[in-house]
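My questions all concern the structure below.
Of the protein chains in this complex, one is absent; all others appear in place.
Should a chain be cited, it is by its letter among A, B and C, assigned in written order, with residues numbered from 1 in that chain.
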């Protein structure tokens, strides 16, 4: 940590800061310049945050040097993590294609969609039974009945399944049916939920919150990892912005940005990121070229009758048309769908 | 709802949209212009969202007309709601001054702070025992021990107390000790928590999420109200932005904006909104002048030893200096501290 | 400046950075910690930016210490600057009330508005003759004819006048007619225009760009000041955000934030910041309480016939009703309208 004192900090103020550093178990290292005094703080930075120093009189800025996450960092593990979901591998050259409807509506509808996407090349089936809705009056999902449908359709088509969990109390139930948990954007900083998932040994798809920085996302992954669950797949799904023609703004550079800082796999969800069917195929292509470990796409055989998020779902034939191009791009990137 | 069709929509496409509208139980009302066909959808808009319409081929835009919240709206209740927390009233001309440290650290520290702020004019004591922290390695709060301390100090100084609840499983415990729940920014869309709080009859301080629109905030209030709990106080605490010199950006216009749309009280938290001690007093003054129903300020007697958020806490004497100016501004606004 | 090296920087890399620092005329000051090497750079930081250092191999971060502006800073001039516009003072306890229509439309309309706002207490008349419009097909302003009308109406009602200048080539013309230049948000970083205005001796109202940080705003002021023109009044007018119910987001904390860093006066424009007539009066009140040196409000006697920005203009009677409350708030703040 580096502490920059205000111009004109008095010797007693400087001494007070030095004393506090020592009191907290660190070694101070002073540099006195013409305009400022700067104090390097030597010691295990992870033990203490910048905050207590920022609050001391005479201190202008506190600049942390170390990244606030450890287990998620490249420094901790330089080799790309491969997360296994059923037979499907994600990361380290293996690409996921997670597809399916937004909400699970019925066995026949999900079955029809699963058959189509499996044939086109999807390797993980998604569908939601507990649905976070902005409005208390919107369809909230089928609950356990939906989980059972998802499991049955997954088994029938031999696809592992991923589904959202919203409440720490639902974890055991969802764990029973799903191969992978999904933590949605709105729950990325639901820390009790993160801890609960961290205590299972099922992989988790952790979506970036609407206004989370890349570091915030990695800190939330750290919560899961620090409880002992190493199987975290990150997901960029767009952030809030002033642009009004898309639902969110897809932060594509988050993909290589995360890969530089962390060994965890990261995939992209262009459905939620753009909210527009016409933008999904080009953004899926761009994700692969950006180095993502997979894509997450909503597909529905009748979007206009979907109980949620119809406008951002591809029709099965459009999805089927997209896959060959994604495979060619994957080849250029030296990767393949798992 | 208004449905705008794409230019060149064919008669069968138009007919298909009309059929779907009827199928969903609404009455279509066509306007054919030179360039576009527009369909007004007449019926109870709250029963169905824009989404299924947006997903129909030939539809360009769907424009909802009605606000998506009901119980929280001015149309539902034109009279300003007054929320009662212990003996303190919030709303309808009564101002709250919620003050206290970020985290509850010990009885003596909280006691000292409570004594000082009560003397200066604070009417509700705050302090957190379950603390949402970005890092799993940061101090997470004292838990039930902290709740007991808060209750005891509140009783000693005859102040009602508010404290954060993060997990639906904690609701009964927190309810036992606190006079008001706080739902933090990160949990504003933790819908299971909102429902759980909605089933109690304790007032709740609902903070705006970092990237929530004013409508999103009111929709989250609607979750609580729709479960039967009418005692919701909203709180503007800053949103994420590109400005790097403050922790968040205080959206002051949210105050009159909410008041135009809703009967619920709204207060402002300049501590979290700015993250800077020097900006708290001017922003507290501005909040009162903007028409807020109160202010939420962090106060700590030794910010540099605070276990969290020291840099955004006022010292008790600075807080005491601020109160007379706030009282004068309140008088200009025709209001008074409860 | 502080240079933080990457973990594992080799001795030759460290030496190379040290050599570059010396080559650029600075004195390096090494601190070798367990995990990182940190180099303090001593010397006149204003001579060189962080960039060349950031580009050196082995460097992880470069942390500037000094503020990038000088003449605009409180360190340069600790006394609040008072800018004189005609007989009106802005800053140091004197408040401006700049009011008028968005665009100048005709003598009778402007005359009617000026009469009303002068009677209510406005002290500077605004109106635009060169209008930056997003669309090339929108009304672009009356040009010199408009400037003449503005001058005549200002003279008739004995009010100094402010008007926008968009192009360096217009500066001499606008200077002839106006008492104060306005640089609009879209031109805040039109550096050639800033330099041109800097070479005049007329005061300038410099509006914050839609995505400018507070530091960016002060850097633009520095352009004007560095050319020799000391009479800069800053204006907060809202920034772009994800909130969709207001035109922009008024960053109220920019007021005390600027005042902490700079001696220049700063006013607030709630008309452009919110784009909504109902939000102007509460935001004008809040601005005064936040410590602003004035307010800028659009007023039009027939907003629905205004050639631009009608929805954000107050009617004269509403403006007249607002003024007494602003005066009372000013009194609480120890200030008065000039």
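Assume a contact is a pair of C-beta atoms (placed from the backbone, for glycine too) under 8 Å apart; a residue touches a chain by one contact, two chains touch by 3 or more.
All values derive from a computational prediction rather than experimental measurement.
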item: Sole contact to the chain not displayed, among C:216, C:269 or C:293; value: C:216
item: Residue among A:239, A:264, A:307 or A:323 that touches the chain left out of view; value: A:239
item: Chain not shown: contacting residue from C:80, C:111 or C:167; value: C:167
item: Options A:228, A:282 or A:317, residue touching the unrepresented chain; value: A:282
item: Full-complex contact with the absent chain, from C:7, C:311 or C:324; value: C:311
item: Hidden partner interface residues of chain C, rising order; value: 20, 46, 49, 51-57, 68-69, 132-138, 166-169, 186-187, 189-192, 195, 209-211, 216, 219, 222-223, 226-227, 239-240, 303-306, 308-311, 313
item: Residues belonging to chain A that touch the chain removed from view; value: 211, 213-215, 239, 241-246, 249-257, 260, 270, 273-274, 278-279, 282-283, 285-291, 325, 328-329, 332-333
item: Positions on chain B contacted by the hidden chain, ascending; value: 2, 4, 7, 29, 31, 33-36, 38, 40, 42-43, 45, 61, 63, 65-66, 75, 240-242, 244
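As a working rule, only the chains that are shown with their structure count from here on.
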item: Chain A and chain C: spacing of chain centres that average the CA atoms, whole Å; value: 38
item: Mean-CA-position distance for chain B and chain A (Å); value: 26
item: Per-residue overlap in chain B, given as positions that touch at least 2 other chains; value: 211, 239
